[in-house]
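See below for the structure under consideration.
Note that one protein chain of the assembly has been removed; the remaining protein chains are unaltered in position.
On to chain A.
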């Protein structure tokens, strides 16, 4: 079930037409736009932004793929075409600050775009949540209680090892009064979900198991009631894994944004 979004999501074009400027642009990403499960996270990020009163906008139909899967697959041409077109749009709107729910978009815009003329202050949504918690704007009160629930967090490669962000997502869980457990392979030693480097879009090479199964087995060893994710691709891989292990009655895979929305009753 995906709850209805009762708030209006402003697009950049609309805002400019009204003569306004957003504080931050929400870069939704392809998965966040089209993947049903990830759309839910996207809506939850909007709810958080709306709740704390940050003036934001999305690009809507003007957004296009950052080019991440093209770059990781080795198609630098296509990547740069995408990047330069996106940079043109972003610069055209004079965008300075961006938040995104996708570590792949995050990494690409943060690290690859500056070399092509796109310089933005971009943060991942878990970093935004961390900031909001630090500023006392999000409290994990008034919503669902996670008291005593066992939660384990899976580090997305492009957030963790790729960019060294390990604390922000954990901070969002620490405020919950839940029981946090780490998997054997976590933080800089985390294990990939199996989707990165354009793997999401192809069948895995033959081996003795799929990578997401290996990961889920490790996650399940911690006996969690919730596996927390921070990436739409990890979300797909982990949810598939949980389903394949017939554990979807006992274990939920939730994005940090979803957990935050629930805890705050948004």
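Please note the rule applied: a contact is a pair of C-beta atoms (placed from the backbone, for glycine too) under 8 Å apart; a residue touches a chain by one contact, two chains touch by 3 or more; residues count from 1.
In this text, contacts and distances are computed from a predicted model.
Per the UniProt record, the absent chain's protein name among "Carbohydrate ABC transporter permease", "Fe-S oxidoreductase", "HEAT repeat domain-containing protein" or "Methanethiol oxidase" is "Fe-S oxidoreductase". The hidden chain makes contact, of the residues A:186, A:211, A:235 or A:259, with A:211. Summary of contacts with the chain left out: across A:107, A:126 or A:239, the touching residue is A:107. Taking the complete complex into account, residues 2-5, 9, 11, 28, 30, 32-34, 39, 42-43, 46, 58, 60-61, 63-65, 67, 69-78, 80-82, 84-85, 107, 110-112, 115-116, 157-158, 161-164, 185, 188-192, 194-211, 213-215 of chain A touch the chain not shown.
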